[in-house]
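Apart from one protein chain that is not included, each protein chain of the complex appears where it belongs.
Think of it as A, B and C in the order they're written, each chain with its own count starting at 1.
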């Protein structure tokens, strides 16, 4: 099977032919059409049955749209709020007010960096305690003013490091879980890229949990699982398959509510189209949860989390 | 007028005479009785009309009982709780559960050190953000379990320093003021030594505000006021008089509810007696505020603070 | 401005304020600049961009929709509960401040609109005894919040204060608790409170009402913190970084939501208020 790079090369060639077709008056349109058809077929063959590991690579693709890309396209008037009022301002988790169509919402959005410099500033998208506590402050604001809360999840995980531990990152995550379970406004979480363990869940407790088609969401990274379980980091593909961390598999397991389709090859192939699917889904779910009286909504959220997990009763065995 | 040291010397001499009287069979009882009477008269003369500055010296006396001394004598079963669950554990503000007679209460208690080592650990009694946030956590605990909150105030002020500023000490104090104004349990604050500005007020918003007789409570230290207003630190005695920071003056101004008497010469002359006066007062006030239905209590507290401050209306002029 | 009508109450000689010279020298760049141009430019040096102090009136003008201001301050002035005297008696200090500023106190409470949105706004004036918070300022802030509740409008406070009014002793300290208590009511009523910190927002004001905003915006160049450089150096002789208590320091350490240029503050307020007004 051809790989992504070969197909990109072919696409570039077709583009060159099209230029030739234009400038020199030579008619290549039949040939070009044929090539394009071929390309599309190859692409479908490549992407239609992505392995779980291929999805992991797409989820982590350096060109994948990040939170700020969606914020620009899906929302309007993003007004970022800074700081946890306690110790700092984390740049790997942004919070702010924004409008979804005309409706004001509170956004919690994990953000990776593109450049080395940006990644340094954003700790490669790994959230620190200051970020979780900023998110918690934004939740309180949302509650006071009845703004729905929308989380965009995209992190390899909570930032592991001495400073994080000194600021009780475990406690910060725990407090967020508790707060979100009881938050008195509608909440929607979308995993847009990497949903890395507790670092993702800390803004991911919600009335609706959605995933982009090639996003992943896992209790541990494939590399971490391979290291711990197989004692070989290189067995991450096996670990990936075992963890069932892709959107379609998690939908099958009924732990996410919906998979939002991406263009063939991944969100980065057409970020506008992805953004528009995301927006459609957010609007639909927001309308749904907003229609439910708060008391019922909270009861349903509680029931959702209370009943999470599968086990056998002794009598079943 | 004789000073405190002279009287202490006289007291020591009397003690020596009493030993002599015992061991050698010489009868000095008449002379001793006369001397003791004299000593008492001199003492009353010295202490009866303490100047405000003399009270400041007593409030800061190195032998003055500190919070832990009262905790030992007034309360039972003190169970200290540590940490703000965010960044650290301040040793200048202790919090914990304790019993006042049989009733469980939450204690917030500012604590100075006696030794150089202890003062280093306790930052000379100056509270840091970690302390205020620990206190706030204890307030939440009190609220959840309906424990009354009793504050023992004794601090030169909030700790001024880079780390304090980095952890937003101003914000920490502000959040405590807000929390205490709305705390849904009875609250009593007692200034037992120094009530240093915002650093004291941050645990001092309460249904009853009491002061030990020689405690002080001020918007700024006498030295600070002298430096700012007179541009001469040495004019702190004038500043002291101007600030009206002693318990009797603040009672006159109706900003404190009661002055708890101290033994002649100050609490350190008889800490047991002081503790017993403090306990009597706490029990009485706690009984009173506990009798008031919560809604009424909160309304009264709100009214107390809402109406604080004196000004003229234009039409009065 | 209603309360200034009977301005003989304050023995304010407004004529004194008329300033004959057309030019001023910028303390930052040293250039001679047209005063009128400076004033029209939000008291920003047209040459180097340095911010000069704004009086409360100038601040109000720079933030609100033209002509939308109504003074709704309570008709109160400081009394002297401690009969305080330092190098001069407190009442004399008050009178001098009133004369200098033509203000009754260090704060004005106004009913205004900002980009069309009606709000109640409190604005401090640093010229008035360093914008210090005594009983009058505390009462005016509470009055402003109560008016906001009565009108179901947002409350905005623009701080410019060195802290508590020492001359009112414990009464001034307790204004911190008083304003925090009333701020709690605003929260219960789900009305937004936007706190704007300018140069300086320190001491008792920073450690109470100014830090309790739902949104906290610092004007660029603001000084924000609790204990002054001198206090720290006198108390513990600690080295302080050059950005100590700057707007950047406050942002980095998470105390404030945003730093905004003076010339953009009005638009910024319109933007942020928009979210809350829709949400009502």
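To be clear about the criterion, a contact is a pair of C-beta atoms (placed from the backbone, for glycine too) under 8 Å apart; a residue touches a chain by one contact, two chains touch by 3 or more.
It should be emphasised that the depicted structure is a prediction, and the values quoted were computed from it without experimental measurement.
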Contact list for the unshown chain, restricted to visible chains: A, B
Chain not shown: contacting residue from A:46, A:59 or A:169: A:169
Contact partner of the left-out chain, one of A:10, A:68 or A:177: A:177
Which of A:74, A:152 or A:201 contacts the chain that the document leaves out: A:201
Absent chain, residues of chain A that touch it: 158, 160-162, 164-171, 173-175, 177-178, 180-182, 197-198, 201-202, 204-205, 217-220, 224-225, 228-230, 238-239, 242-245, 250, 253, 255, 301-302, 305-306, 308-315, 317
Contact set of chain B toward the excluded chain (per top definition): 77, 79-89, 97, 99, 102, 104, 130, 134, 141, 144-147
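Here is the rule we go by: only the chains that are shown with their structure count from here on.
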Result of counting contacting C-beta pairs for B-C and A-C, higher pair: B-C
CA centroid of chain A to CA centroid of chain B, Å: 54
CA centroid of chain A to CA centroid of chain C, Å: 43
Chain B and chain C, separation of their C-alpha mean positions in angstrom: 33
Chain B residues counted as touching two or more neighbouring chains: 166-168, 171, 175
Residues of chain C engaged with two or more neighbouring chains: 211, 253-255
